[in-house]
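With one protein chain withheld, the remaining protein chains of the complex are depicted in position.
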Amino acid sequence: MPIADSLTLSEAEIDRLLGDDVGYGDLTTRLAGIAAAPGEIVFSARDALVLCGVEEAARMFARLGASVRFSAPTGLAASPGTVLLKAEGSAGALHAGWKACQILMEWASGVALATAKIVAAAETAAPGVRVVCTRKCVPYTKTLALKAVLAGGAEVHRLGLSETVMLFAEHRVFFPSPDDLKAIIARVRRVAPEQAVMMEVSSVAEALAAADAMADVIQLEKFSPEEIGAVVGGIVKRADGRPVIAAAGGINAQNAGLYAASGADVLVTSSPYYAKPADIQVRLTPR
Amino acid sequence: MPIADSLTLSEAEIDRLLGDDVGYGDLTTRLAGIAAAPGEIVFSARDALVLCGVEEAARMFARLGASVRFSAPTGLAASPGTVLLKAEGSAGALHAGWKACQILMEWASGVALATAKIVAAAETAAPGVRVVCTRKCVPYTKTLALKAVLAGGAEVHRLGLSETVMLFAEHRVFFPSPDDLKAIIARVRRVAPEQAVMMEVSSVAEALAAADAMADVIQLEKFSPEEIGAVVGGIVKRADGRPVIAAAGGINAQNAGLYAASGADVLVTSSPYYAKPADIQVRLTPR
Amino acid sequence: MPIADSLTLSEAEIDRLLGDDVGYGDLTTRLAGIAAAPGEIVFSARDALVLCGVEEAARMFARLGASVRFSAPTGLAASPGTVLLKAEGSAGALHAGWKACQILMEWASGVALATAKIVAAAETAAPGVRVVCTRKCVPYTKTLALKAVLAGGAEVHRLGLSETVMLFAEHRVFFPSPDDLKAIIARVRRVAPEQAVMMEVSSVAEALAAADAMADVIQLEKFSPEEIGAVVGGIVKRADGRPVIAAAGGINAQNAGLYAASGADVLVTSSPYYAKPADIQVRLTPR
Amino acid sequence: MPIADSLTLSEAEIDRLLGDDVGYGDLTTRLAGIAAAPGEIVFSARDALVLCGVEEAARMFARLGASVRFSAPTGLAASPGTVLLKAEGSAGALHAGWKACQILMEWASGVALATAKIVAAAETAAPGVRVVCTRKCVPYTKTLALKAVLAGGAEVHRLGLSETVMLFAEHRVFFPSPDDLKAIIARVRRVAPEQAVMMEVSSVAEALAAADAMADVIQLEKFSPEEIGAVVGGIVKRADGRPVIAAAGGINAQNAGLYAASGADVLVTSSPYYAKPADIQVRLTPR
Amino acid sequence: MPIADSLTLSEAEIDRLLGDDVGYGDLTTRLAGIAAAPGEIVFSARDALVLCGVEEAARMFARLGASVRFSAPTGLAASPGTVLLKAEGSAGALHAGWKACQILMEWASGVALATAKIVAAAETAAPGVRVVCTRKCVPYTKTLALKAVLAGGAEVHRLGLSETVMLFAEHRVFFPSPDDLKAIIARVRRVAPEQAVMMEVSSVAEALAAADAMADVIQLEKFSPEEIGAVVGGIVKRADGRPVIAAAGGINAQNAGLYAASGADVLVTSSPYYAKPADIQVRLTPR
Partner (left out) sequence: MPIADSLTLSEAEIDRLLGDDVGYGDLTTRLAGIAAAPGEIVFSARDALVLCGVEEAARMFARLGASVRFSAPTGLAASPGTVLLKAEGSAGALHAGWKACQILMEWASGVALATAKIVAAAETAAPGVRVVCTRKCVPYTKTLALKAVLAGGAEVHRLGLSETVMLFAEHRVFFPSPDDLKAIIARVRRVAPEQAVMMEVSSVAEALAAADAMADVIQLEKFSPEEIGAVVGGIVKRADGRPVIAAAGGINAQNAGLYAASGADVLVTSSPYYAKPADIQVRLTPR
């Protein structure tokens, strides 16, 4: 499941990862007098995982002066025991990068795996349904989090507030007639016809009204699968497949199949961002 | 449970939080034509939580031109319904800050709450036992994550590699006699007598050897409570209370009481970093 | 024509504006021995302009220790003589900020004015037609350039490559059947149903094929107004107003009326980014 | 016309160029499923241009994982059809860099070409006259803008406020006797004898007084060629060629010859910064 | 001796000063349980000093949440016991800022004092002689170092390589005739007539040749006062006071008088950058 190599961390973001953990060098190897000894580090999957962050880990080792000998690609579905990354260098360099690289890959691969599980559950229940992840990632993790959800086979729901139109009830209350969805959507479409108009709704009736008002994407917030079914059944799609029905709120690997089977086109989820990290084994030895 | 106001985000980190979500302004309020309408936003706890990140959220609203009317302190144990933050401003500013501030506070408060639960469980089982959090936080979240674990009543285990000595087996293998703990610890103490020497061990025998070698902190990696008890029982503490016995590996709110009761001085955990975010309700309305 | 206050420069971007021009203080006032003398600076429009960048200029003077006494809002259509910004402070501070603020406002207001002229020409010829500006702004000016085109009454075509789908011929050549627009668009819509699909075409026939393939936005690259008319006449819009017909390539204030009258829904232009700066008069005097 | 390789963008500035356009990867190639396909990109001059920014474009492609196969040097006067840059890589990488690199080179080469035209016009009219560009470049473009004017054969008038002395009327009003140019210049020269003292004047009489006061550079603001001639004729240069007569205000390729012929030593201009971008053709194909 | 308020640290530089010393809060006050206790901090001169860095220290305390009650100005010549800065706030905030602010002010005031001593020695020996400091400051300290030398009454020799022309022997060896100073200087003056041309020489003969070649500033590298006298005596100054004779190499407070008396116009020195820090007393108490 290869992803575009155009999504990567900046040099400043690599600076930051190293600076946060080992900004002034590795104290322990220095005091132990072993910093210059040659060594090897091997990262391998302890459990099944979907690999992510490995290119960034490789860049970190290179910055520390170690030589990367092998690097599996982000997106790889690795079985237990699969070697993910190998590097050689001084004990000082390897110890400096060890945990920061491990934490990076474990966290990103955990997000990727959690995503992949939702994708698989959805796909099994309703082939073709799409999983998209929200912008509600952990603060400061945006680039990595996006890379991880892509690695897991999902797509991005919206990157932020500056490039997508999503009308919440909290927008509508600022209109003179908050329930006149037609007027609200027409206003937005008039000033920005190129934009897809997404609207969040909280009842079946609102969903049907949004469809009637020509919303492009109708986001059903915390609907039960049955309610989703009612929306899907009550709407005749336009020739271009719109409105797209997006189910959101509490979707995870356990219930993704049910939501997918309900007839939604898209499942919107934030749950992978808070996934348990993957378990990656590290062997750091002299050579 | 107030924490030092000296732990705060830099201006650049506030820049980043805003830039990541709303770098080019809020598209929806702009297209809806409501950006200039006056509004109010109120954040309140939906469930019990330990508040964190609120000072940073307040700074974000101020940057956006909104006026903060009320702000509860980081560290507050809030019951459901407690108002956490109130701001007034244009709909454009409030919508621009809404989710970024909510996600920030939910994430940080979730970490703080998870920490507080472990602290409470430990304290109940063994008053005086200390909970400390590792450096294994989610990449890029270090400052916020530390603030959150402090808000939850824990302390920091180690900030990174540059300022603490922690001897792992992966260091020992670079010594001619990896099992000669006395020589290894003596070497470190000789070159850096001011440092506390922490050593990770993986068996009761190793723990006792580390004590004999005058380690200051002995970190028991993935020991059962019974094994911890064996270590505690087998060691006579020095007059200054050392060696400190630190239990690590898989400790969470469910088992923290058991680990605390085992006799360890310190429980080392990374689990709060991956906690479920707190649930914070937001009301955004015209005024 | 007020715009959302959520679009603003970061603190680091203000740092940069000052650092680029006056990073080590103002040499001339220092050597002249007049740096501490009290003064006043007044910026006013020499020609008609659409104001932009004034909030940032005000922040720059504040950073330099001057006091801003008056500041007109970004978006203001100012007639000759209109006062835009007034500040008081030491001659050193005022001279330090003078040109950097003037250049900032002149450049941004020039972009805003050029945009406003295109918007006005289009609106006159065909009320309701929309003007949108591309991502092809001058390198490093993105935030300011967007603020300026919004101030001038246009909208954003696409912010960058990461959040919009725009299919060029250069994408199609990587498909097995580059001319099978239906298959190409269907592929994208299948994997990302929430996205609006924009396609650039270079002939009337291609435009009609794109409409048939259910493109959401059809961008006509360098079409004559007559060719645009042929496309508009040859397409039956769907109920939601799609496909949106966007004319692009060489549109400016001179020809915007013609293009607008051709029946396009949207005019896409980069020309304001290279506009002549506005002319702002500065009076800097002792007080 | 090779320029010093010591003028280049920092790593952070390359980070920024990529981040501004493609911070989270290229959405279109990813959704189209073509990101991994091998391709080639070739940039060539459509019209005559003076190349600039190509080294930075090459660095951008390298960051994206593409391989640069050919790169012409900044400063090259390219005729239509000249190949400027070639790179190979995945379609994802090439599409990610395409427009950002094109815009960069078009903008910088447009500035370089506009500069070269002024230089050529001046040189033709008065061999040896020098063209220098002001600090009034587009905000945030300083490094690139300087590189471009150097590529076009001009020099830098002043880099900013911190390193050159330029006395405006707005400085003189802070002196007790604003018209006593001798006292003003003597004061500056006394405290900083190493500095060249530049003075802007607005009449022939003032220019002659500045010469009498031993100014090093006399900047004639918005003088007609005839007035410049009067100044040149009225001044006897010192043995070291001073005062240097610099003509400023509204100089461009059309009138540069006239100004050069007027007898000024230096023509000061900001006009290249707002030049029309060069036209660079791009071919992006599979291989 | 007030200096222009236009020379100041950026927000990012303040971020850095705090981040370097107290990036994750003050551990000691937190563990001691005293972080919230109200306190007061007073900085005063223990020995005579020339104050510098106090504005930046005040900004640091403000960032930490403390309230600055009094702040003397940079440039103040303080006698022992003079209060320099007072702030109130929590013990946590005051301890967090204490040493970072003290070190900042001590270092900057040490540089300022050392500068002032050279200035005074020179002025006493030869009223009107000027002291200028080189670009050879301690890495990363440029802004602060410049502020300090200005505070001490000196000026800046050159800010860096990008804005001044200084011809060393190491440049001349790249010319076909390295000893033809006339040709070399003429070349530079021809391409950049606005620039002052500085030339470093290493013998009296070379100095005289440089004068003959119309250098603007002749920098005598490691000349004895007698040799300087020979140069001064051998040169007839032009009407504008040029060539300026600058003595460089090993000048400090002890020998500045001798060098000044030798007849040089300018003394060039780097010695203040490595000065002993000033001694500032701090009282931090509860209130």
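A, B, C, D and E are the chain letters, set down in written order, and residue numbers restart from 1 in every chain.
The definition used in the following text is that contacts are C-beta pairs under 8 Å (C-beta built on N, C-alpha and C of every residue); 3 or more make two chains touch, one makes a residue touch a chain.
Model, not experiment: these values are computed from the prediction.
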Omitted chain - touching chains that are shown: A, B, D, E
Option from B:Ala48, B:Ala62 or B:Ala196 whose C-beta touches the chain left out: B:Ala196
Absent-chain contact - pick from B:Lys86, B:Lys117, B:Arg130 or B:His171: B:Arg130
From E:Asp20, E:Asp179, E:Asp212 or E:Glu226, residue that would touch the chain that is not displayed: E:Asp20
Sole residue of E:Ser109, E:Thr164, E:Gln219 or E:Ser262 that reaches the chain not shown, by the stated touch rule: E:Thr164
Footprint left on subunit B by the chain that the document does not show: 6, 128, 130, 132, 155, 157-159, 161-164, 189-196, 198, 214, 216-217, 238-242, 244, 246, 265-266
Positions on subunit E contacted by the hidden chain, ascending: 13, 16-17, 20-29, 31-34, 37, 39, 91, 95-96, 98-99, 103-104, 107-108, 135-142, 144, 160-167, 170-171, 173-175, 184, 187-188, 191-192, 195, 274-277, 282, 284-286
In subunit D, positions touching the absent partner: 2-8, 10-12, 142-143, 146-147, 150, 155-156, 159
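Note that in this section only the chains that are shown with their structure count from here on.
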Topological distance between subunit A and subunit E, in contact steps: 2
Distance-maximising chain from subunit D - centres being C-alpha averages: B
Listed chain pair C-E, C-D or D-E that repeats interface B-E [over half of contact pairs the same by residue number]: C-E
Mean-CA-position distance for subunit C and subunit B (Å): 43
Rounded Å distance between subunit A and subunit C, as computed from the means of their C-alpha atoms: 31
Euclidean distance of C-alpha centroids - subunit A vs subunit B, Å: 23
Junction residues of subunit D - those touching two or more other chains: 22-27, 29, 31, 95-96, 161-164, 191-192, 195
Chain contact topology (line, ring, star, complete or other): other
Interchain contacts, given as pairs of chains that touch: A-B, A-C, A-D, B-C, B-E, C-D, C-E, D-E
